[in-house]
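Up next is subunit A:
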Amino acid sequence: MADHILVVRGVRRVFGGVEALKGVDLDVVRGSVTGIIGPNGSGKTTLFQVISGMDRGATGSVMLDGREILGCRPYFVYQCGLARTFQLSRVFPQLTVLENLIVAARRHDRGARSRALELLERVKLEAYNEVLGSDLSYGQQRLVEFLRVLMSDPSVILLDEPAAGVNPTLRATLWDMVRHLNGLGTTFVIIEHNMDVISDLCQEVYVLSEGEVIARGSRRSVATNSCSRRISGSGAAHERFAA
Partner candidate 1 sequence: MLSKHASLASAAVLVVILAVAPAVLGEYYLSFLTQLLMMVALAQAWNTISGMTGYVSFGHATFFGMGSYAAALLLPLGVPWWACLIAGALVALALSVPLGFLTLRLRGPYFAIAMLGLNEVARVFVTLWVDLTGGGSGITLSPELLPSLTTSYYTMFLIAVAATVIVAAIYHSRFGLELRAIREDEGAAEMVGVNTTRDKLAAFVLSALIPGAAGAVLVMYTSYIDPAAAFAPAVNIQMIVMVMFGGSGTVWGPVLGAGLVMGLREVFWAEFPAAHLMLLGVLLLSVVLFLPGGLMALFTRRKLVRPEVAAGPQERPDG
Partner candidate 2 sequence: MSRFKALLSMFVVCVAAQTLSVALADSKEFVVGASVALSGKYARTGQEQLHGFQMWVDDVNARGGVLGRKMRLVHYDDESKPEVGAKLYEKLITQDKVDLLIGPYSSAVTMAASTVAEKHNFPMVSSGASSAKIWERGYKNTFGLYTLAEVYMDPILEFAKNNGLKTVALIYENTAFPRSVAAGVRTKATALGMKVVFDEEYGKASTDFSSMILKMKAIKPDMVIGGSYLPDSTAFMRQARENRLYAKIFAFAVGPGLPDFGKNLGADANGVMGNTQWEPELKIPGAGEFSKKYKAKYGHEPGYHAGGGYGAGQVLEAAVTRALSVDRDKVRKALYELDIVTTFGRFKVDGTGKQIGKPAYAVEWINGEREIILPKDAATHDPVFPFQDWSKR
């Protein structure tokens, strides 16, 4: 039995009359990189919202390291060691890059500043310390957002389409960071609708469609699974799966 750090059971979320999540199960192995793919509207982001506590209207169970976090407020979930990024970058526009990072550190972390400087140096953004978040390019914003969640040394990081809108150089930097951190034991869950992007990274992939997990397994097994064919009717998605 593998060691699961994040276990999602029967998560159900209804908006008005629409069931966005119809009882999703998820088992994330400690130290793994897990992918979640699916077309737009399949409920990927809603799932992240529920897990991270941003959306507290769901039923079911989300266990982080054996502790129920469903219904907990996001700051608490974060303090429990689960961090996330957003689909569209949400850096604090009128805070400097450095402040953006420091605010995400744990409250009594005295080494926050040096840690932030170190992280910025690693991605070669050290020259931007005092720049306002709003003055960064979009790719840089995504990177800063990613660095931000590293400030608290989380054990699980959820990334919501991290590569979207990022130029290839920055994307490479991003993936290097993910690999590096994963090597150090951090668990990642990554949402993508482009399979290619994460195929090298993920040990396991879940396919979400219309609020249900319709397939799970290794990248290869998912790609050949008949279920995933069924959902990949839309042109672009089909191409990607076929690749």
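Criterion applied: all candidates are chains of the complex that A comes from, given by their letters.
Note that a residue touches a chain if its C-beta (ideal position, glycine included) is under 8 Å from a C-beta of that chain, and two chains touch if they have at least 3 such contacts; residues count from 1.
Bear in mind the structure is a predicted one, so any value in this text is a computation, not a measurement.
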| item | value |
| --- | --- |
| Given options 1 or 2, the chain of this complex that touches subunit A | 1 |
| Candidate 1-facing residues of subunit A, complex | 52, 54, 73-76, 78-79, 83-84, 86, 90-95, 99, 102-104, 106-107, 127-131, 133, 135, 148-149, 151-152 |
